[in-house]
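Omission of a single protein chain aside, the complex is shown with its protein chains in their original locations.
And now, chain A:
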């Protein structure tokens, strides 16, 4: 079997992802799904800023770098202007669950026919690894140096759990930590896009992702950390659709 990277994705042109970053895997999976479904010439993607904005120079799809936390709203605008074309919002946990939680949930409430892919690495990445709503209890970050707690930082937010009660077309969570889990993530992305192309409404995938730089871990250790420490808090699988 020959595994070839999607033709429209290239890392030769000035990307600046850290070694072991989950974005690289997620970008490739999105590219593979678009190639498989022959959507590359139609897709329009709305990105967040910072690490989540860097795919704009890595892939060759028409792309908007939206404001921080607003990629879902921007994707809705694109979709309503061009309803027959596939539209993806790709953003991090800080964007989707902190500053943009209203946009994330209200788009689900309207069952907007878009696909939202959230890369959840439990920190704000580009700004230096500050605590995010999904940081685990006890997680040491640059803004929770003694470890996040209910008193200092509040609960760990599980938005996939919140979305389970909503009338949307597809809901899944996968982990970018080993081949088996990455294969599942790949399958989920294709399924979500198919739902959109069938006009079924809002499809949402969360990808648990390593951030070795801000977790202060080697990439291998970061992958093991997802399996051992994050997965018990954020269960994976398909929940709707």
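Things to note:
Quick note on the criterion: a residue touches a chain if its C-beta (ideal position, glycine included) is under 8 Å from a C-beta of that chain, and two chains touch if they have at least 3 such contacts; residues count from 1.
Keep this in mind: contacts and distances are computed from a predicted model.
UniProt records the chain missing from this view under the protein name "2-oxoglutarate ferredoxin oxidoreductase subunit alpha", selected from "2-octaprenyl-6-methoxyphenol hydroxylase", "Iron ABC transporter permease", "2-oxoglutarate ferredoxin oxidoreductase subunit alpha" or "Spermidine/putrescine-binding periplasmic protein".
Within the complete assembly, A:56 is the residue of A:18, A:56 or A:231 that touches the hidden chain. If you put the hidden chain back, the residue from A:78, A:116, A:189 or A:205 that touches it is A:78. Looking at A:23, A:70, A:148 or A:173, the residue that reaches the missing chain in the full complex is A:70. Touching the omitted chain from chain A are residues 8, 40-44, 46, 53, 56-57, 59-67, 70, 73-82, 85, 102-103, 106, 110.
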